[in-house]
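Missing here: one protein chain of the complex. Every other protein chain is in place.
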Amino acid sequence: MTTATGPSALHTVNLVKIYQTGGLPVHAVRGIDLLVEPGEFVAIMGPSGSGKSTLVHMLGGLDTRTSGEIWVDGKRADTLNESAWAILRRQKIGFVFQFFNLVDNMTVADNVELPALLGGAPAKHARERRQYLLGELGLTDKADAAPAQLSGGEQQRVALARALANQPQVLLADEPTGNLDSRNTRDVLRLIGEVHRQGQTIVMVTHDARVAGLADRVVTLLDGQIVDDGLMAPVRRRPKSGAGDVVELHG
Amino acid sequence: MSHSTTVAEIRWVRADLRARRAQGLLTVLAVAGIVTALITAATLLEDGTNPWRGLFVRGNGAHVWIHTKDAPDPAALRSLDGVTDVAGPYRSAPATLAQGGKKTPVALQEMAAVLPAVGRPLVREGRWLDPGSPDGVVVERSFARATGLRPGGAFTVIGLNGATHSLNVVGLAESGDQGFYPEWAPGLAWTLEGTLDQVEPALGRSESVTGLRLADPDDTSLIVQRTITKLAGQVQRVSTWREVQASMELDNRLLGVLLGLFGVAGLVAAALAIANATGGRVLSQQRDIATLKSLGFTRRQVVRMLLAEHGTLGLAGIALGVLCGRLITVYALAETVVVPLSSAPLLAIAFGTVLVVLVAIWLPAWRGGRTPPIPAAPVAPPRGHLSRMARLALLVRLPPALVLGARDAFTRRLPALLTTFGLAIPMMMITIGLGCWATLDDFERHPEQVGQAAALTVRPGSLTSGVANTALADPDVVAAYPGTEADALVPGQTRTVRTRAIGTITDPYPFTVVEGRSYHERGEAVAGQGLLDLLNVRIGDRTRLTIGGTPLIVRIVGRVLEPEQDGEVLSVPLDNLAPKDALPPRFYGLVLRQGADPAAVRARLQAQSLEVSQVVNPADRLSVIRVIIIALVGVLALLGLGNLLTASALGLRDHALDLAVLKAMGLTPRQVMATLVTGTGLLAVIGVGAGAVAGALVSSGLIDLQGAASGIGAGIGRSPAPATLLLAVLTVVGAALLVALIPARRAARARIPVTPR
């Protein structure tokens, strides 16, 4: 999955974000160096206020950095203006948010087709891609529904489909399961896992250890700095047929 | 910019429009209302002040009338390049209309019983000529008015040979082929060919009149030249449509400026309404816009989409308004308005509104484009810190609902400001409209206060002496001022100005002097604003004129309200003129007893064989503005309604969560309702109050300004009566509270979920 040859999917150098709130500078992110290889699934964890969301927002150009560098797919991105970032997002970055953020007035189908059309795909291709994605996510029969008619889990699946519509280099997700019950979380997680297995690079902010459990690598932030960055030990192999021992695992 | 990117934009715009049909419809209607009102008003203005156009179009008039000794060959004229059709030739003979002792010259013109295709008189009363009654005549309406002729009345003419013929008036008709009487004399009457032959058997004493209809009116002078050449020396005189139009045209400057003011105000109100609606929409869409930006929509695209979406509504409104305006002029005003608005003002209105709509949308769209692309957190209403207003409410121990409402009202500053302005501007315009109304009322009830002391003018005509005494004998005539009018040459001017000598130093004419004083001695004069502007002089300046070759140096000592001649009139005492110019007086201005009916007095005096004419009150010409005022008040109310709905919708959206909390804290539904109504109502009251005050302050000033611009001069403006204004304010505030009440009631009763959106 991880290719050593091509450029890294995402790369930050000493990334800093300082908010000015009421004249007082607030250091949200203080010097983060992060390298994400293509195909990697990085979970970003940390207590609330540790700068996780600010970090992914900056990675996607939703927020401007105060200093430092951001490289997306081997190209410097932190110097881009707002419009150039927007165009970069269309082509290379998919976003999934905690509150789904589907466009309420548009049907599920339109929501999913929107980024593809925006990326310049002909309407026919956009439709085919949408049909494929909704099919994969089990939402074919919801194509003409309004987002408000869908459950939270379904909405997040639509949001995932929308994020993947342009086959982005990087999928950025900000607490995608933060607003879901455990059943829907499981569904969304399974989908994210599948997408990752197909080679999708994912950077995901999460507070949910189950979500982090899917990742190849967990980065822990505290006070805007990385306190831990570790590859997860590969899954302990046990015979497929053999029964796991939850009780024992849990000590 | 690829094609599919545009598809993406269009999809979003379409989806958003579909999601808020009612709101969109209101915007479309508001814009359509404004445009309709503007077009209707402009049409009325054009028609009211330029009647020639309607008459000409409806009567399929001839552009050029040629008067020749003998009848020319119509075929030869028709063959001229640029001439599409020919009217006549008709025989026309001078005669004298005898009414009692009064004799008026009249031109009798033959016409067939079947109305011709070109240069058709338009029958307004009675019927057209009929071979069955050969002694019937149809009289041109303005002439009939001046001479008091009515269908069924007698029409006694004396031919040049001295024979008297008793004819009957069978109808009154209008024509765009000659100007109104008395500006265009002699008066016109149509008879059948045989009748004319009886009145004037001698062909040598009549002339032939032929009308030419042209393919292009701009070719008039060219074709006139060609015709004169063609008819080689036969042509006695030629009248063209330009002269007719000019003679019919009324001073429409005052009306035009008033209309312009209303138009601009209507546009400003519309702009505010649209800006408010768009702004409110964009505010409630922030999350969607942020989402779109996170998907990769650029700022420019967002602005473009918002412009497209709201612009579509605005443009639809304009299109609908143009259509409605046309339909109204064609159907609803078919009686008053003959032809629809000409294309120049129509285009000006259409493009003006387009521009205004686009500018009004651009600001909220631009703000929308600047929405940061992070949609993660649901947009929370700004947490209301207690505004100063709310603190004040607390201090004076108002009920909690009022305090909370007062807090809500100012939570979002910009929308609060927009709402206030959005109501203040229409209210200001309504107040100005009421001021115009009051001014018009004043014109009608107290013409002496606006420079029309004399309601009637008597021309001695054939009687040379005793006119004044005859007139003064009438119980309603208070005074008779001898006067005469002459055109004076002003050095450095290529044109003459009207000089009116009226009253004497011992018995000055009661001018409405608004600046300086009236004349007290020889060599002094008063002038209208128009003249002061024309000569670029001020009160106290001396000016030199030449009247009938006699130089005259006068000092202008005062400015009077001068409704005639665009105010370009210099008034001097009769003593100022050389006796040859001053005597005998050409007319007497009659001042009537307060409350006397000028028409009745005029009828009585006419019965005594006096030639009396009634002074045209400018307010008569301006009566069309009353229609406009009513229409505009309607449209402005619509705009205010739109603003209020936007404001209360935004308020509800902002406070839905607060309401749940407030209910949980124990506010009764009634208190919740009161809170919401206070929130919107407070803005409404402030806006309406500010608008009314501003309107009252500026209305008389603005009308004076327009008065000055139109030459009448400042001093005509009146503020609306305090009682009227108070009533208007109370009505509007009451309506506003009612409008705010409906959604508030619904919200207060609804169960409000406490979940985040």
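Should a chain be cited, it is by its letter among A and B, assigned in written order, with residues numbered from 1 in that chain.
In this section, contacts are C-beta pairs under 8 Å (C-beta built on N, C-alpha and C of every residue); 3 or more make two chains touch, one makes a residue touch a chain.
One rule holds for everything that comes next: contacts and distances are computed from a predicted model.
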item: UniProt protein name of the chain not shown, from "NADH-quinone oxidoreductase subunit J", "PadR family transcriptional regulator", "Spermidine/putrescine import ATP-binding protein PotA" or "Chemotaxis protein CheW"; value: "PadR family transcriptional regulator"
item: Touching partners, among the displayed chains, of the absent chain; value: A
item: Touching residue (missing chain; options A:G6, A:P25 or A:P47); value: A:P47
item: Identified contact with the non-displayed chain, of A:M58, A:A77, A:L102 or A:L214; value: A:L214
item: Residue among A:Q149, A:S182 or A:Q198 touching the omitted chain; value: A:S182
item: Contact footprint on chain A, counting only the chain that is left out; value: 46-47, 182, 186, 189-190, 193, 208-210, 212-214, 218, 220, 222, 227-228, 230, 232-233, 235-236, 240, 242-250
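Here, only the chains that are shown with their structure count from here on.
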item: Averaged-CA centre spacing for the pair chain B and chain A, given as whole angstrom; value: 64
item: Chain B-touching residues of chain A, taken from the complex the two chains share; value: 53, 57, 60-63, 82-83, 86-91, 93, 95, 97-99, 101-107, 110, 113-123, 126, 162, 174
item: Chain A-touching residues of chain B, taken from the complex the two chains share; value: 2-5, 7-8, 11-12, 15-16, 18-19, 287-288, 290-301, 372-378, 756
